[in-house]
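Got a structure here, written out as structure tokens. Questions coming.
Here's a slice of the assembly, chains where they normally sit.
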Amino acid sequence: SEVRIAQQFGIGYLPMTVVKEQKLLERFVREAGLPEPKVTWTQVSGAAAMNDALLTGNLDFASAGVAPMITMWARTKGRLDVRGVTSLGSMPNYLNTSNPAVKSLADFGEKDRIALPAVKVGFQAVLLQMAAAEAFGKDNYGKLDPITVSMSHPDATIALLGGRSEVTAHFASPPFQEQQLQDPRVHRVLSSYDVLGGPHSFNIVYATGKFRDANPKTVAAFVAAIDAANDFIARNPKEAAALYIKAENSKLEPAFVENLVTDKATRFTSAPENTMKFAEFMHQVGLIKEKPASWKDLFVPELHGKAGS
Amino acid sequence: MAWRPEREYRPAPPGAIGDVSQSLPWLHRLAAREDFWRLAVLVALALVWEGYGRWLDDDLLFPTFSQTVAALWTATVSGVLPLRTLASLETLAMGYAGGVALAAILTTFATSTRIGAALLTTLTAMFNPLPAIALLPLALLWFGLGTPSLVFVITHSVLWAVALNAHAGFRSVGPTLRKAGHTFGLTGWRYVAGILVPAAFPSILSGLKMGWAFAWRTLIAAELVFGASSSGGGLGWFIFEHRNQLLIAEVFAGLLTVIAIGLVVESLVFGTIERRTLDRWGMRR
Amino acid sequence: MSALPSSARRGEPMPSAGTASPLLAVRDVTIQYRTPDRLVTAVYDVSFDVLKGDRFVLLGPSGCGKSTLLGAVAGFLHPAAGTITLDGREVRDPGPDRMVVFQEFDQLLPWKTVRANVAYPMITSGRFDRRTALERADAFIAKVGLSAFADSHPHTLSGGMKQRVAIARALALEPAMLLMDEPFAALDALTRRKMQGELNELWEDTRFTLLFVTHSIEEAIVIGNRILVMTPHPGQVRAELDASGLGEADRGTPAFAQLERRIHGMLFGEAHG
């Protein structure tokens, strides 16, 4: 049998990279008493393509940010029944700016431009709206939307660091946010952890109900593999960083990557954190029609034993 | 050879032959009309779409024609789609105009000098295969975020097709017509406008048609890549936004709008121009 | 059509039957064009016979339907009424047994050399194998005096040379009939005369059967042994005349001038007979 998995770019997918490089899924499937599967790994460049691939049956495990995964859950509920299989850990996303006058959200002016991968709908856009709701009141969650612009992380980083464009801020993700902060002209306005009051899951692996029902042991093995990978990362951050650099053919400094991995805000865990806050907010602003009763609605039973939220 | 008699005949008078030229019944005339067949093709395609959609039964992946039309209706009535379409058309018009203007300059240059011709063919071979994202850094640098950059990319996509076709058209203008123009005392711009442009019009028009198709393609793709600000945003953004929310019927409604506008422009704008010019001048290939 | 035998031939049997059985028999043929919204009658109720070895000329004013009639014999068009038979078989489609030489210079395939142009229909028709076809091609190119240009492409030839190639191509195939639609009309006067002479020499040489369209009376007499005079649109037969005694050499003789005047009268409505 074949298991088809897709991941995206970035340090946030490190657990999957470890699973891939160390062939952990193969091992746990074997240990569950099934014949060793052929695992096919694919890299996909965005959530939209990821979802299409999952919906057309070209993928078994898809991975994307929390927001797209919740959208997917809401839209397929009662039919394809997509659910999260595991979190890929919690990482903060920073809102960085090159405008020295900006110390908080309230300081953004007409002339500022905040870059996001996708205005209004993406993970960072939802984060920014949640932050705006906190800063300006529940109903003013959209206050900053008019000054947001869509841009991919690398493009936004170039724009911000180049200093020649109107982009003065960027709601980034690792490792771009750290790369930006190496430039003295750039400083952090807020971290997503501040917005959610603590760590929150960043990327989620998800699968359809049909696959889960047909392959319960594979799903369990996948969770176990991620757990084992997280364990490895926690114990051998240096090797994990080296593994990442090799797998991604990255030109980043090993020390820089290691710092990302060992950052105390970063937690590589399979347990979903603060996902319900996302779901509630997305429901509140109308991005999804239905609200999950609890985080357990969003995830497979295999995870329900963990300390999720 | 055996001898053969000569013969003379008294031909039937015109009246005796019946109508030398008779009207055909309406069914024949209908079948001879291009529009009729185009409409038939459109209807057939809609039916195939509906059928396949129903058979698939997966509105997350491929909504049916009727679902799409329903979504189109809702989005139109709510005013969102018209607004977005208008925004796109505005950008498109600017980029298209820019591309055509630049193409005019480049082609004039290419037509009048050797190095100009080399410049045009080389630039076209170089830049035509480049996707819009390749221009992103320069666009951002020169024009900043939003519409101006979009206009730049559309200009780029239109420019080469139009310039290439116009250049080919100019080159194919016969020496007789050229000389005739010169004899009239026309030189420089008056010569280009008075002789070359109308004489190369079939080629120019086909370049314009192709440029139009690219402009759309590029716009939709570029709106995703280039900082669409949330305040504005065109059709491309409409599509992307709904795609992100997995509202696929709306996505298809957006695409259907693109198609509909394409068909309208093709048959109304370009079709009318063709009828008014090429057909009347006997220059249709 | 009311056949009215001229005074000279009164009381004779069916004239079109002749004595030999005809190679091409056109019987009561009417041809119509279907435009997008009209039906136009171009040729009305035309009958004639072409015997083997004839140089049969269709003569008439511009627009009278000569090309239409020739096109029907070639098989490009189908009569709305009447029949066209070649060697007893009805003509349905174009085919290499009725090679056509057109007025236009662009009838050669520009992507083939002169030799390949001449050989091509011999090969595609399956009548000759490749080698024989090329040999025959060379022979016929020599006959029209273009051996030096056998390896040239058509665009390097002058109009007259192109027409010669087209004639060589048609003759090389040994068609049952050679159809020519004003083949010399686009040539200048000097070249035209020369080509008329050459065509006659070729006929002396190979005795093909020819159906030739022209609107020049002089050309009709120089080339034809039978001349079918047609009326203006819609084309009907005005007369079928004998010109077997007259050729190039007779240009300017009283007999030539007389026939010329007689046909002129028929075409332009003066008294005849």
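A, B and C are the chain letters, set down in written order, and residue numbers restart from 1 in every chain.
Assume a contact is a pair of C-beta atoms (placed from the backbone, for glycine too) under 8 Å apart; a residue touches a chain by one contact, two chains touch by 3 or more.
In this text, all values refer to a predicted model and were calculated from it rather than measured experimentally.
Peer 1: For the full structure file, work out the chain stoichiometry and give it in label form.
Peer 2: A x1, B x2, C x2
The working rule: only the chains that are shown with their structure count from here on.
Peer 1: Mapping chain-to-chain touches, which pattern fits: line, ring, star, complete or other?
Peer 2: Its topology is that of a line.
Peer 1: Provide the C-alpha centroid distance between subunit A and subunit B, rounded to the nearest whole angstrom.
Peer 2: Whole-Å distance between the two chain centres: 42.
Peer 1: Can you check how far apart subunit A and subunit C are, centre to centre, with Cα atoms defining each centre and the answer in Å?
Peer 2: Centre separation, subunit A to subunit C: 83 Å.
Peer 1: Name the residues of subunit A that each touch 2 or more other chains.
Peer 2: In subunit A, nothing touches at least two other chains.
Peer 1: Taking the touch rule as given, give the residues of subunit B at its contact with subunit C in the complex, in rising order.
Peer 2: Per the stated touch rule, the residues are 1-12, 14, 17-24, 28-29, 32-33.
Peer 1: Residue numbers of subunit A touching subunit B in their complex, please.
Peer 2: Going by the criterion above, the answer is residues 47-48, 51-52, 55-56, 68, 71-72, 75-76, 80, 113, 115, 118-122, 145-152, 155, 158-159, 162, 164-167, 287.
Peer 1: Can you tell me which positions in subunit B touch subunit A when the two form their complex?
Peer 2: 58, 60-61, 136-137, 140-141, 144-146, 224-231, 237, 240-241, 243-246
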